[in-house]
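Apart from one protein chain that is not included, each protein chain of the complex appears where it belongs.
For subunit A:
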Amino acid sequence: MIEAVGLTKRFGAKTAVDGLSFQVKPGHVTGFLGPNGSGKSTTMRMILGLDRPTAGQVTINGLPFRELPNAQRHVGALLDAKAVHGGRRARAHLLSIAQLSGIPEKRVDEVLGVVGLQDAARQRTKGFSLGMGQRLGIATALLGDPQVLLFDEPVNGLDPEGILWVRNLMRQLAAEGRTVFVSSHLMSEMALTADHLIVIGRGRLLSDMSTQDFITHNSAGFARVRVAGNGPDGRVILGTALTKAGGRVLQEPDGALRVTGLELPRISDLAHETGVRLWELSPHRASLEEAYMRMTQSSVEYTSTDDPRAELWEPEPLTVPDWEEEVQAPVVPAETAASFFAPPPPGSAARPFLMPGSPADLAPAAQNSPEEPR
């Protein structure tokens, strides 16, 4: 079990990790999800006692890593696949690490077999591909047969077969009752691997719940509405009516409208009242990937362009139609988009989006924030 309490790390003026509190329990694969630069690696380094927290603390089975007796037998970690001396052969590298904890030499050959590197054991690691490096890193983590395992982006550079292998290995390790903490910046990967998700952005906790709950809570439903002939006139008339009725409308690239906050029958009624014929009115769920992107969007550190409107960047070019801006002038579109799929937590906006204790907890929130899609 890994437990972080108010974990904070500042590098000069830059806050890499900001008051993180979470628990990683045994028997599960816990995914640690966040965009690049969100503080995942820094958190992992603090767990391993490599970086000293500016504030807060993190313990493994109740003790700070540096105070664990025979640490390697308790905790195994893959931090950086490239963190090996390129001139050393793979087996010698593993042996040198094994000897630090008195791990017998035959265990080195065992883990080489487990990760499928037995044929590369006598190669110098500078000739390794990134995928082979990841396998060597995983072998290092497994050396001490530890109860707690940390993997920082283990699937980076792996081919599909390798990714599948890592996924199965993680699940198997967790099934053996171990604590498995895996970071990734890919939602799609974590949705398949992890039972539990801890999502961070800019060093802050955004969400901490089971993968199942994350899916139910975040892939919010929406209605796709396409007006007859796909013409702009009908779109504007209907869009304005929908917005006035309390719905939120986004425009898809092909002209269809995405509506949230209104039930399908209500949309149909409004279309009828305004005399707009419909070609499509269908219920949908946003993909998990989209939900994650929207959740972390405002906290993405490195966007792809120098566009001053980079904050508005969206995975799929959904646009906020004109009428929407007129009606909701003060609302910043990016925030609109973000709160669309990842509704702000009930109560204070500063509180991370934690799992509510019971469904009843959510009910009043729905009344307080009419903008939330229901």
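Convention: a residue touches a chain if its C-beta (ideal position, glycine included) is under 8 Å from a C-beta of that chain, and two chains touch if they have at least 3 such contacts; residues count from 1.
As a convention for this text, contacts and distances are computed from a predicted model.
Trainee: For the complex's missing chain, which UniProt name, "Phospholipid/cholesterol/gamma-HCH transport system permease protein", "ABC-2 family transporter protein", "Serine/threonine protein phosphatase" or "Luciferase-like domain-containing protein"?
Mentor: "ABC-2 family transporter protein"
Trainee: Kindly state which of the options A:25, A:89 or A:224 is in contact with the chain not pictured.
Mentor: That would be A:89, which touches the missing chain.
Trainee: If the hidden chain were put back, which of A:17, A:33, A:58 or A:71 would touch it?
Mentor: Selected residue, touching the omitted chain: A:71.
Trainee: Suppose we count only contacts with the excluded chain; which residues of subunit A make the list?
Mentor: So the residues of subunit A touching the unseen chain are 45, 48-52, 65-72, 75, 77, 79-80, 82-89, 92-93, 95-102, 140, 144.
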